[in-house]
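Encoded as structure tokens, here's the structure I'll be asking about.
The complex appears here without one of its protein chains, the remainder shown in place.
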Amino acid sequence: MRITLFITCYNDTLFPETGKAVVRLLERLGHSVDFPLQQTCCGQMHYNTGYQQEALPLLRHFVEVFRDAEVICAPSSSCVAMMRDHYLKMAEASGDKALERDTALLLPRVHELTELLVDRLGLEDVGAYYPHRVTYHASCHSLRSLCLGDKPLRLLRQVRGLELVELSNIDRCCGFGGTFAVKNPDVSAAMLSEKLKDVEDTAAEVCTAVDNSCLMHILGGLHRQRAGVSARHIAEILASTLEEPAL
Amino acid sequence: MAAEAKQQILARIREANERAVRGKETPVPRDYVHSGGLDAASREELFIERLREYDASVTVCASAGLASTIGVLLQDRGWKHVIMAAGFPAAALPFGFEFRQEAEVENSDLDACDAVITGCEVAIAVTGSIVLRHGVGLGQGTRRFTLLPDRHLCVVRAEQLVETVPEAFALLEPFTNDPLTTISGPSATADIEMTRIRGVHGPRFLEVVLVR
Partner (left out) sequence: MTVRVGDAAQAPPFQRAALPLLEDSQLRKNVRHATGVIQRKRALVAGELSDWQQLRAAASAIKQQTLRHLDEYLLRFEAACVAAGGQVHWARDADEANAIVLALIRSQNASEVVKIKTMTSDETGLNRALEAGGVHPYETDLAELIVQMGEDRPSHIVVPALHKNRSQVREIFREKMGLPGLGDRPEDLTAAARSYLREKFLRVPVAVCGANFLLADTGGVCIVESEGNGRMCLTLPKTLIAIAGIEKVIPSFRDLEVFLQLLPRSATGERMNPYNSIWTGVREGDGPHQFHVVLLDNGRSGILADAEARQTLHCIRCGACLNACPVYRQTGGHAYGSTYAGPIGAILTPQLQQMRHSQSLPYASSLCGACYEVCPVKINIPEVLIHLRGRVVEQSGLSAEAIGMKAMAAVFSSARRLEAAQRLAQRGQWPWVTDGWIRSLPGMFAGWTAVRDLRAIPRQSFRQWWRERQHGR
């Protein structure tokens, strides 16, 4: 299958290793990966902060770039949630009928990575090897917008060598919330401190999730505390093999 | 000024609705559970379980044994000053006790009595609720009658017991002119540290006699 990657702007800039892992994983599973270089950002930050007008051109741009893609994969539940929850409404409100139609046609082809693996490709065992103690944080968008349920966990359970430990209060927000962490840094820090405690209680070496945004937040806290726990996107774990282990 | 306020509010509402109503009006989906599926025995069992969870006491008896059951209860609890709701069937009351009538008592009597006795209109198994209909002479008392005393003895007949909330409201619909009170266990609060405390202002003890 030809899969078109939407890397998302912050993965592109801040977490290129996640994108590389997605490419490696999908190619290993026998698919070809395509990356349109014209792509930029889904508009989530603008939209959620109240700059809805500024987000509209980004929607147009996305539709333009991915118009011909058959299957689109994004390793970020919050960006996919942005599209699913708001794109149609935005297109409708723009009054541009063509945009509305194109958006409606495009949306069903956009998949978050674990959704793509489990639902579209019917996989749970992707042949990964990752000999570490890992805990999984269910990001809010993956849980409540995309309703991923235990799909990411099903994938992780099949990873050889991986010891999965359950995170308490798995459904509680880590306190990131995009610009929330900047506008309300103190409350966000209080939320983070509860999350860090739960993570540390698992005695895991690695905390994983389907969103690098939450992981950036959690890792930022863990690193400041010198907790000795790292954070890694699920794509990197699933891409890791005995021959080519993730570092 | 009063009429002006009303007209202004209504005008604002109409204006707002003209501006902001979107889409077609669709009927309310009412595919929630209306009637339950339990047989009579399990329904009663569920009701009893729920009441006990609320800290209410429950005694079950046959119709013929109601008076003697009430007698034994009063005896056991040592309740002497008992008041019966206007219209409560005298035949359901035991001999050898003195019952005062609702009509003759004041608030202070209700405050000081040992218990009051009433029937009810409907009871709901799923929620362990009793519904009182405060009509004249229905044997369910006025509203204050079951409020001021510390103990409330309520007779529920098995045929008054339904399983679900919608079943109860269907039965109550003809009586919306009468005040209705649903009672689910004794008065309670959890305002302090979420600790449930029984009996703040209403009766502290709810004694239910279920007549099969």
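When the chains are written out, they are named A and B in that same order, and each has its own residue count from 1.
By definition in this document, contacts are C-beta pairs under 8 Å (C-beta built on N, C-alpha and C of every residue); 3 or more make two chains touch, one makes a residue touch a chain.
Being a predicted model, the structure only gives us computed values, none of them experimental.
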Residues of chain A (touch criterion as defined above) contacting the omitted chain
7, 9, 11-17, 19-20, 23, 35, 37-41, 43, 45-52, 54-55, 57-58, 61, 85-86, 140-141, 143-145, 171-173, 175-193, 216-217, 219-221, 223-224
In the complete complex, the non-displayed chain touches which residues of chain B?
2, 5-6, 8-10, 12-17, 19-22, 25-33, 50, 54, 107, 111, 124, 126-129, 134, 136, 142-144, 147, 165-166, 168-170, 172-173, 176-195, 197, 199-203
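Assume only the chains that are shown with their structure count from here on.
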Need the CA-centroid distance for the pair chain A / chain B, whole Å please.
52
